[in-house]
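In this view, the complex is presented without one of its protein chains, the others remaining in place.
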Amino acid sequence: MIRFECDYAEGMHPRILERLVETNMEQTAGYGEDSYCERAAALIKQACGREDIDVHFLVGGTQTNLTVIGSILRPYQGVFCADTGHLNVHETGAIEATGHKVIVLPTTADGRLTAAEIRKAYEAHWNDATHEHMVQPGMVYISQSTEDGTAYTKAELEEISAICRKCELPLFIDGARLGYALAAEDCDHTLQDIARLADVFYIGGTKVGAMMGEAVVIVNPALKKDFRYIIKNRGAMLAKGRLLGIQFETLFEDGLYFQVAKHADKMAMQIRNAFEEKGIKMLFDSKTNQQFPILPNKMMEKLAEKYAFSFWCKVGDAHTAVRFCTSWATKEENVAELLEDIKKL
Amino acid sequence: MIRFECDYAEGMHPRILERLVETNMEQTAGYGEDSYCERAAALIKQACGREDIDVHFLVGGTQTNLTVIGSILRPYQGVFCADTGHLNVHETGAIEATGHKVIVLPTTADGRLTAAEIRKAYEAHWNDATHEHMVQPGMVYISQSTEDGTAYTKAELEEISAICRKCELPLFIDGARLGYALAAEDCDHTLQDIARLADVFYIGGTKVGAMMGEAVVIVNPALKKDFRYIIKNRGAMLAKGRLLGIQFETLFEDGLYFQVAKHADKMAMQIRNAFEEKGIKMLFDSKTNQQFPILPNKMMEKLAEKYAFSFWCKVGDAHTAVRFCTSWATKEENVAELLEDIKKL
Amino acid sequence: MIRFECDYAEGMHPRILERLVETNMEQTAGYGEDSYCERAAALIKQACGREDIDVHFLVGGTQTNLTVIGSILRPYQGVFCADTGHLNVHETGAIEATGHKVIVLPTTADGRLTAAEIRKAYEAHWNDATHEHMVQPGMVYISQSTEDGTAYTKAELEEISAICRKCELPLFIDGARLGYALAAEDCDHTLQDIARLADVFYIGGTKVGAMMGEAVVIVNPALKKDFRYIIKNRGAMLAKGRLLGIQFETLFEDGLYFQVAKHADKMAMQIRNAFEEKGIKMLFDSKTNQQFPILPNKMMEKLAEKYAFSFWCKVGDAHTAVRFCTSWATKEENVAELLEDIKKL
Partner (left out) sequence: MIRFECDYAEGMHPRILERLVETNMEQTAGYGEDSYCERAAALIKQACGREDIDVHFLVGGTQTNLTVIGSILRPYQGVFCADTGHLNVHETGAIEATGHKVIVLPTTADGRLTAAEIRKAYEAHWNDATHEHMVQPGMVYISQSTEDGTAYTKAELEEISAICRKCELPLFIDGARLGYALAAEDCDHTLQDIARLADVFYIGGTKVGAMMGEAVVIVNPALKKDFRYIIKNRGAMLAKGRLLGIQFETLFEDGLYFQVAKHADKMAMQIRNAFEEKGIKMLFDSKTNQQFPILPNKMMEKLAEKYAFSFWCKVGDAHTAVRFCTSWATKEENVAELLEDIKKL
């Protein structure tokens, strides 16, 4: 079985593993106050093109979301989120468990929030005579790339950022797959743009080369205060924090993060192209590492004999949309074999 | 200005006030452990036709909702609720503040949840391979009558109750306006049915004759344990609890609760009939104390000169749905004057 | 049985009841946005000697504590509190339920926090190398008068306020029995001092003449924002808010609040003096409405035949400290009878 089910099936990029081996017996301070974390933070600041940001390392995505959101909102505030957003659908109520409503907004057909919907919902709140009886919008959460593999363009991010600043709603970008978005062939922006447009965001490691780890970047000075307290308060402070520092240091010291993302996106686009050449339509127009072909059920069953992929949704009676996912670890020969098999279908 | 804006504009039914005057200087134990609360509970048990239920008195609706829901759910569970439900829309995130997601279900056009939607959502959760990554449905919340003035029939409540029991989801009925539902001309069930079909519910006092107060009735024995602890934990235990006991004693000692509700419903139906005779359509088919005529804007403006009512929503460019609300305190002569004015329109 | 058990055994001051009767059928806006609340707030501002404060009306003490504290602290912060504080002992974990640790500080023998202990604990936190692993002190909570009936002097309040401002810890004064403290024969300060020294405090109604109600006064501008949202979020917004407004209007329009407190304190001091004349020692040096004689067990049993009072604690094998509590409703003739009976012991 060749697996394209998800982007977290393997361990970690070999170069990271190598660094773990090299550094294993070193003694360092705990809780992220070691020189590896320090250097990793410095490299990320450099990649973001600015020094005036705080960088913290956490272990996982849901943990990061609940920590960041809990650090920003007051008790009666909620977070705007796409109805398909990870926060809303796949975190077992983790955000609500910290006391906050996820306020669902409608999205484009491929899972992106729009500045217009944010403004509309914000104004609707404040124009309502009974607004004190409703959750107050307190921040905006988007994912780059989205759950549907699609990505915001620079113009869209600019627009969203502008409306957020106008409404004084901090913009939080979930970058669990940020690498794949930035490495996409049609991407028109950089990490530096993200660091300019977001108030806080994270650079996902778990799905982009690391064994685990998300690097939180706090840009807005008002959101920096006491962030380490809240990390600990949420049970999210890793004792051997250098494990996170070593990984991000390796990913950012010579661009490895972007290389592995580029590889995954390239593999994904080969798969997409092969499907499209067979006349298969895609559910979403994704240029990143997740591809969603709408397969005739027979064809899906045939492919499932040899390849693992995820069920996404039924499309009529005769078709099914599935997800093929690539990663830093996807092997070229496995993709080549898949391409052959698609051709033969 | 004659007011039909809401059902909590006046103080309390004169007979309650009289009882407050009579009992004012008596000394009683605090925190609901007095003889008035005891007798009120006994009367409510009698009205429910059973002794094996617990009765507690709280001050307000949102307080009651967050206390009851918080007492039932485990941290990763949420509550099924109509998208128009009070919980979801008008409680400033009070339920989420206790850590729980309000899981929104689609409703009928007039705001009622259906057994079919509950079953569908329940099954969708458990059939999903990733269900551990999603909030687990833990209970069902409905309002009788609903925010739209409509009410569930006995058959609908039977169906909902049956599916809840099958799925082991406690059914919680918000009865802030329960009196108005039970007193409606077409109501086919009684308080005893409610006490048979719900696991926990409350009998609203604030909007039905009392100055404040909601009587929580816990039917399901599994939900009774330590309820007074959680009342206190939520800041919902009234020091001079007898103030609540005296009110519910008065409302239930000779059927006053149902009389005042019947009066309000009758007044509301007169208003409805007057509008319908003028060819005005109603937004919802309500038989309770809330009526929602869809008025031509001109007509609305004319009425607004003399009467206060609530804006509900725009219906096209030329019409507006508004809410007329009656209560135990609505005066017959004021309604008569309104009926005249509607005729003249 | 003549009762001296607590200060919330009766209903409400007759003048308040009278006002309820007079205003009962008036129609007002809900949720505290009526003219009674407005006037009550204006009268309280006047009594505090300043206009630049916000006044809100809540129903009960625990509710007020959890609402105010939850509005101030960030998630990793706790509140400094006397080990005997109501927050810590008698609120069923209500503060922790909002996510915050009650950080217990040692007190004087009669239940007062000191500026020295606050400073010490504050410095200990920040001087500890592992402070990020400990709850951060976020505010200070004291009660005036305390659970032991004792009261802070003006100098003590000045000192505490000064250290709080130096440490940027908002000072919150629980005034459930504020009237009794201010009306004490040796009280050297006024409500205006409280309003100058606290960042936020409340004027207790439930125990000082009202049927229920606590008037929160927010002095520190930084704590005012969106307070009505958090009231609603905590289930603490009363639908018929005018019920609270009417009570505080009556209590503050001509000094009734202070008169009833003075009466209670006077009654309490008569009881104290009678005990002391018999050679009975008091557990605490209280000048307010709570008195704690240390009675020989026999004498206690004798008194208990005719009077109700509260057990406080055992003092050796042969003595018991008990609490006699007076209130606005304590009758002079009942006290006279008690004084006689003490003399006869």
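A, B and C label the chains in the order they appear, each numbered from 1.
Note that in this section contacts are C-beta pairs under 8 Å (C-beta built on N, C-alpha and C of every residue); 3 or more make two chains touch, one makes a residue touch a chain.
From a predicted model like this one, the values you see are computed outputs, not experimental measurements.
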{"item": "Residue among A:233, A:288 or A:326 touching the omitted chain", "value": "A:233"}
{"item": "Options A:55, A:97 or A:151, residue touching the unrepresented chain", "value": "A:97"}
{"item": "Identified contact with the non-displayed chain, of C:26, C:96 or C:110", "value": "C:96"}
{"item": "Absent chain, residues of chain C that touch it", "value": "75-78, 89-93, 96-102, 104, 129-130, 132-136"}
{"item": "Positions on chain B contacted by the hidden chain, ascending", "value": "31, 70-71, 74-76, 98-99, 132-133, 136, 226, 228-230, 232-233"}
{"item": "Contact set of chain A toward the excluded chain (per top definition)", "value": "3, 6, 8-12, 14, 17, 20-21, 23-30, 59-67, 91-94, 97, 206-207, 211-212, 229, 232-240, 243, 329"}
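Rule of thumb we're sticking to: only the chains that are shown with their structure count from here on.
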{"item": "Farthest chain (mean CA position) relative to chain C", "value": "A"}
{"item": "Innermost chain, where centres are averages of C-alpha coordinates", "value": "B"}
{"item": "Interface residue identity across copies chain A, chain C - same or different by half", "value": "same"}
{"item": "Averaged-CA centre spacing for the pair chain B and chain A, given as whole angstrom", "value": "42"}
{"item": "Centroid distance [mean C-alpha coordinates] between chain C and chain B, Å", "value": "34"}
{"item": "Inter-centroid spacing, chain C versus chain A (mean Cα positions, whole Å)", "value": "50"}
{"item": "Chain C: positions in contact with at least two other chains", "value": "229, 232-233"}
